[in-house]
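One chain of protein is taken out of this complex; the other chains stay put.
Let's look at chain A:
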């Protein structure tokens, strides 16, 4: 596992400047550590010599005063570096997370309505919100320590080498032992800790399962009994967790043992060589102060190891989404839909997760409205649930590519010069789509329906009556001015559909094709009549209405009915 994913630096611009900043601050803090050690040694050493048995007990204050000033400067410098790392590091980390989140979300949308496993909206939502949040501790806490290890550790070892080569050698021999022992313990215990972690998770989920089942248990009047079981499960969960921790903490203990023992050995070595005059007091003191600093970043890296594995896992998941190939971009312009024709040529789509083709080998020619009053058409898509009607809608919108066959748009009813819909650009400017659950907002109902256009109130009210939006408005606290969508009043699916219908009626007058997916599913008799009236109005205006229909009343209105059927795939 690499501690820093290079793709992160390539993909997120904010990450690059963050790493540069952190490296600069790391270099500064390495310099300050060394300066501090020298200042302490030079301020302390002469005093110890002067007041020792051989000394005269007197010392010119001018010898130590400059070093005290330097030490004060080091204190200020370290405070400043610590402040800057926290102050700007956190900000940069927020930017990196935001940058990556937007890319992941945008890419997931580009993947189309049937993304591969791991990029479904629910998966990506978890990744983009909770998962990428794990990146922040990684960036704020782990990465700086890692860079410090790379900068401070070699720098201090080099300085110690200049002061006392024996101590430097001891440190240089110990340093590689640390990762080696951690690796050794890691490999020796990997299997057992994973098995135990699985046990811990299973026990934890059993407790949650019981709590989640409480309403059921209470309905049966059996809610008291499992209390003892929750307690017992908690106890075995604790035992299993402790067994895991006994192993997991070992690597931390080895790291700590090696580093502190090394500091102790350096201290004793320096002391014994001082007795024989093998080293001067001032360098000895500097080595003593520097020795723990050699290992400090490494110990902190170990302490933040969890942040690193969580952050790297989130990064890996984000790049797994970003690496999924998007459908090829459109390479030609869509023909005009007015007076044209949609052609389904032996179209088959494998239903996700089922051994079913839905639709299966569907062929149809759907002439489109002429745009003249009276020249409109209503096309119903009919079939039992699961037959692939909504899939067909996605195909007709060019959002989905059929597994077999082609979906074409021809500029004339003759069907010539047809283009495949998933390859053209400009088709979406000709279509208004009202899905089963239309996206609404954010904004006031007025803004959502007019989509920013200047629409006179009488027109708006007429449209509201046509689409049944008037009853929805009556139930909203501020009528047209009610905020809906994000942070606004929640709308039911039926209410959303009416808002979307009104929006389509007003805002999409320039779009010759209207696609409705089950517009009446959640409506009562009156609501359905309103929708049918709307469909009729569109047809009278010369537009084409493609409607997924479950109910007889819609079918009765249709000029053309396309029957959609699923077929089970026989394993060959």
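Heads up, the rule we're going with is that a residue touches a chain if its C-beta (ideal position, glycine included) is under 8 Å from a C-beta of that chain, and two chains touch if they have at least 3 such contacts; residues count from 1.
Assume contacts and distances are computed from a predicted model.
The chain that is not shown carries the UniProt protein name "ATP-binding cassette subfamily C protein CydC", picked from "Probable cytochrome b/b6, C-terminal", "enoyl-CoA hydratase", "Putative ABC transport system permease protein" or "ATP-binding cassette subfamily C protein CydC". Checked against the full complex, the candidates A:4, A:30, A:71 or A:379 give a single residue touching the omitted chain, namely A:71. Checked against the full complex, the candidates A:154, A:186 or A:252 give a single residue touching the omitted chain, namely A:252. Which of A:82, A:118, A:162 or A:179 touches the hidden chain is settled by the complete complex: it is A:82.
From the options A:9, A:50 or A:157, the residue with contact to the chain not on display is A:50.
Here one chain is not drawn; of A:188, A:212 or A:333, the residue touching it is A:212.
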